[in-house]
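Would you mind keeping the following structure in view while I ask a few things?
In this view, the complex is presented without one of its protein chains, the others remaining in place.
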Amino acid sequence: MNNQSVDEVLLKRGWGKIKWTGSNMRMLQGLSEEFSADKPFAGLTVGVCLHIEQKTASLFKVLAAGGAEVVATGNLGTTNDDIAAALNESGIKVYGKRDDTRQEQIENVRKVLRHKPDLLLDNGADLVALLVEADEFSGQKVIGGTEETTSGGNRIREEMPDKVSFPVIVINDSPLKSFVENKHAVGQSVLESFLRITNLMVQGKRVVVFGYGWCGKGIAKYFKSFGAQVAVVEKDPIRALEAAVDGFRVAETEAILPWGNVYITATGRQGIIRGEHFAHMPNDSVLANAGHFDYEIDVPALVEQSVSVEEPEEAIERCTLPNGRCLTLLSHGRMFNLGGREPKGNSAESMDMGFSLIALSLECIAKSRYNLVPGAQPVPHEINLEASRRMLEIMMA
Amino acid sequence: MNNQSVDEVLLKRGWGKIKWTGSNMRMLQGLSEEFSADKPFAGLTVGVCLHIEQKTASLFKVLAAGGAEVVATGNLGTTNDDIAAALNESGIKVYGKRDDTRQEQIENVRKVLRHKPDLLLDNGADLVALLVEADEFSGQKVIGGTEETTSGGNRIREEMPDKVSFPVIVINDSPLKSFVENKHAVGQSVLESFLRITNLMVQGKRVVVFGYGWCGKGIAKYFKSFGAQVAVVEKDPIRALEAAVDGFRVAETEAILPWGNVYITATGRQGIIRGEHFAHMPNDSVLANAGHFDYEIDVPALVEQSVSVEEPEEAIERCTLPNGRCLTLLSHGRMFNLGGREPKGNSAESMDMGFSLIALSLECIAKSRYNLVPGAQPVPHEINLEASRRMLEIMMA
Amino acid sequence: MNNQSVDEVLLKRGWGKIKWTGSNMRMLQGLSEEFSADKPFAGLTVGVCLHIEQKTASLFKVLAAGGAEVVATGNLGTTNDDIAAALNESGIKVYGKRDDTRQEQIENVRKVLRHKPDLLLDNGADLVALLVEADEFSGQKVIGGTEETTSGGNRIREEMPDKVSFPVIVINDSPLKSFVENKHAVGQSVLESFLRITNLMVQGKRVVVFGYGWCGKGIAKYFKSFGAQVAVVEKDPIRALEAAVDGFRVAETEAILPWGNVYITATGRQGIIRGEHFAHMPNDSVLANAGHFDYEIDVPALVEQSVSVEEPEEAIERCTLPNGRCLTLLSHGRMFNLGGREPKGNSAESMDMGFSLIALSLECIAKSRYNLVPGAQPVPHEINLEASRRMLEIMMA
Partner (left out) sequence: MNNQSVDEVLLKRGWGKIKWTGSNMRMLQGLSEEFSADKPFAGLTVGVCLHIEQKTASLFKVLAAGGAEVVATGNLGTTNDDIAAALNESGIKVYGKRDDTRQEQIENVRKVLRHKPDLLLDNGADLVALLVEADEFSGQKVIGGTEETTSGGNRIREEMPDKVSFPVIVINDSPLKSFVENKHAVGQSVLESFLRITNLMVQGKRVVVFGYGWCGKGIAKYFKSFGAQVAVVEKDPIRALEAAVDGFRVAETEAILPWGNVYITATGRQGIIRGEHFAHMPNDSVLANAGHFDYEIDVPALVEQSVSVEEPEEAIERCTLPNGRCLTLLSHGRMFNLGGREPKGNSAESMDMGFSLIALSLECIAKSRYNLVPGAQPVPHEINLEASRRMLEIMMA
């Protein structure tokens, strides 16, 4: 390796990752072949604001194969420099780098829009918002776009109701995402991350899962399947009953604290584990958050209460409480299935499905199929059916 | 027993069953106590058309405890004479007996309506239909009612759209029924019935489940949990994908026939296993239907094809095909979790939940709560929440 | 049916059962074909003392197909008259009937021995004991035999150490019985019987399993797979640790009593649930014994403590304690997977395996294979291998 420049190393690593991950994204492979023949995006520019990493790279390449000029930037802090290097080499324009400030990242979004994209591939609605709100882009037209997140969809619906004159398909509202990604893929990656970061034995652990939505269901299921005893805390009585009938102990937070020794939040809501809770957990309990935002566990309160906080290994903080007990916090309370060394996130195949929904949605917009309306809307049922058929065929091959 | 008359034996057996089952229906017990104090049905008559058996008996008693005069008849062929005897003894008027003809049963429905009920508790919409359609009852008013089945609800919506001027709450549309009853309780009773009727080892069996709705999910899950290898046949691609991600083999009917050795239908649709299929099943395969109607397996075609049909034990038919293979049909293709000797049906607790939805719905109608509208409508969300809370409290007690 | 005599009804029912069960015992079917050709028992008489029911019937027929004259009697109270009728019709001599007294049953054993059997098929060592101890049979020779039970094997080893000059193969010592029968088949039949007798929902129940031997492992596993929360009480620390690592809560009896609501004993030891325990169980708890003897739950103490004992349905006793709580005892504390109405016992295929071990063992004795020694001894390893291969081939067919 001594004869290679740093850039060559970066490029090689980037291409290696893209190659391996791409080989496991067969829905995108299939779309790539079809789009290469059909060229649904011929003459069109796709503006992208999405994590720049080894899985999204395959998506970008599919769009390019379909004739699109792809211009992209990452979300804040989610640009992998080795992947960006490889993409740039392949002719996909990528703006920005991992260490960009929020200001630099907004400037990158602006740069993408200056390419006058015909289609938008958004994640959090930054592209859409800037387009419809900034004077610079006033009058600039797009055919339509996709938005990855439910919250981005809500942002469009609530913050710019009359301004979005083009269709935006909200990917996360697809029922496929609920079970493929939120239940099974997140459940898998949460357990994998727990094992990878802590090296603890799961068998016999007493795990409290907060939230019994799709993510909580997956987490509870997979920890149980590994021999943990699992309790569920869930405010909604109907979901709580479902957890009970599914065989889980169901309890209120206060009652279950002294019982558990692992606590995982997946509610999407703030302040689930709070300052008054920590003292009631047994010594050496582990706390981790699997929700999108880092506000489910009140980490500032934990740190403030602690007599000492040590970090013996990456993503492992040992907080000693005044009562002498030591709590272990994973990944600083941030989404810990993306934490620790060498995190992988959700499985390649689950992302393959989600990105194929994007590719098929952009194709349908480009071809004006399925009676789309202006503004945020769910994935057309035909696309859900089509994606299901394709994924099923690959799984059963 | 020699000194007792047949009636005494019948009564004793009826009361024994009611007592045991009732002791396991604690939601109804709780409602009985509350209704005894509140008397929400004071001065009201409840007209009932529902199976007369040991679980419904507890429901009738709750209504009576709430001050109602209860007048009931069974659905066709579903009246247990020992239970009817016990109920009549306790002051609940029951018309009809197990062997009634369809004509006699309709007359019984008529007799119930002649009591001028204020509330209807219907199962298949026979009471509602006769009330709004028969000249005899023209002008007779009711406050409202409940309908147990989705198909009864559809009958009201489609066949008598403008005629039903009172609210009818359709119980089966409650989301609680989906997981408590259709998934878990039916899954449990289907596996129990398979074991009870056949005495076969489940471990290692290759089971094909047709349909991956709530019932199919439960059946697939419980057979797998008993060590069977399970494949799923499902036409809807989204559900089929869910089955695949849940870990089941997913296949087309024709492809999977030679693989299986147990075939269970739970689609709700007609002609799932047809004449052209039987010859492709291995020798000694078992066929059973868990769907409501007996048309999922084409039994007439099977019988016609067979060289011989023997019935070595109750609910077990051995059909020898021209190719020399012998197929075992359970319960004549009828809902086999209600078949064989000593069938029990769904668990007491699951029925307790469903009947509590009825009791709470009738109470809300009697008290004019929750802005009900005329015609068929789902269980009010407040009642779903209330029932969830009550069941959960009992399970966690 | 009115034109048939009682005997004809009995015969028809007996043949029906034998036919259905026999069709699921394919190892015996295969042996029957081979023995029909080889006639390993030509000229030999096999004396049998074993339950006379639909599964053993297939075993007797295999021996007869192999050329044996089979002469049989049942254990006390285990003779099914319909099966006995059918067997007698087919030329297998069966002595005794269900209602025989212990004295009559011993006389039946004597009658079997008077046929001067060459081979013994024993269950509890009554045949062997009478042969070597009764003056009447002094000097009567046998080639060898099989003993079904471990306790029968111990009886031979301990009570008649020098008297048994012929080999007796103890079937239950085979490792195949541990997992096929004790773990999986008993686990299955215990859960099935719980459902069949009680009609209770398993999901969410808190089940305490006493004993984590092979039977306990199966019971714990299958209840857990049905959504119960399961705790294990086990005195041996190594087994208790295995239960914990398998994901079960492990606890001492006293500590776990207030937690559970179902209690199942499977230890093989006396006095597991005792007089001092009952008052600590929650209201409506269910007690059941799956061990061979009825002494694991101290039923006399329970009855004595109870203010009242009612039996609302067969095999269900409701015992009201002075503290007002009501406990439900199944099958009077006797092995409840053989209790209630229409019990089926272990699956046909699991018994097929066990009976094939008997048939292969008798064949090896008749042919003087595998260096057998006088007295009780385990199943030869070659037979275990042979039986495994045969069962596996059938399961994977």
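So that you can tell them apart, the chains are marked A, B and C in the order they are listed, and the count of residues begins at 1 in each.
Note that a residue touches a chain if its C-beta (ideal position, glycine included) is under 8 Å from a C-beta of that chain, and two chains touch if they have at least 3 such contacts.
Remember, it's a predicted structure, so these values are computed and weren't measured experimentally.
Asks: Based on the whole complex, identify which of C:13, C:61, C:184 or C:344 touches the chain you can't see.
Replies: The missing chain is touched by C:184.
Asks: Return the single residue from B:75, B:90, B:178 or B:229 that touches the missing chain.
Replies: Final answer for the missing-chain contact: B:229.
Asks: In the full complex, which of A:110, A:344 or A:389 touches the chain missing from this view?
Replies: Touches the omitted chain: A:344.
Asks: On subunit B, what residues meet the omitted chain?
Replies: These residues of subunit B touch the chain that is not shown: 203-204, 224, 226-229, 244-247, 249.
Asks: In the complete complex, which positions of subunit A touch the hidden chain?
Replies: For subunit A, the residues touching the absent chain are 15-17, 19-21, 23-24, 184-185, 188-189, 192, 195-196, 198-204, 222, 225-227, 282, 284, 310-313, 316, 318, 326, 341-342, 344-345, 347-350, 395, 397.
Asks: Could I get the residues of subunit C that touch the absent chain, sorted low to high?
Replies: Within subunit C, the residues touching the omitted chain are 175-176, 179-180, 184, 237-238, 240-242, 244-245, 249-251, 384-385, 388-389, 391-392, 395-396.
Here is the rule we go by: only the chains that are shown with their structure count from here on.
Asks: Going by the contact definition up top, give me the pair of chains with the most C-beta pairs touching.
Replies: Per-pair contact counts point to B-C as the maximum.
Asks: Could you state the distance in Å from the CA-based centre of subunit A to that of subunit C?
Replies: Centres of subunit A and subunit C (C-alpha means) sit 55 Å apart.
Asks: Rounded to a whole Å, what is the gap between the Cα centroids of subunit A and subunit B?
Replies: Centres of subunit A and subunit B (C-alpha means) sit 42 Å apart.
Asks: Using the average of all C-alpha atoms in each chain as its centre, how far is it in Å between subunit B and subunit C?
Replies: 36
Asks: Can you list every residue of subunit B that touches 2 or more other chains, as numbers and ranges?
Replies: In subunit B, residues 184, 395 touch at least two other chains, as defined above.
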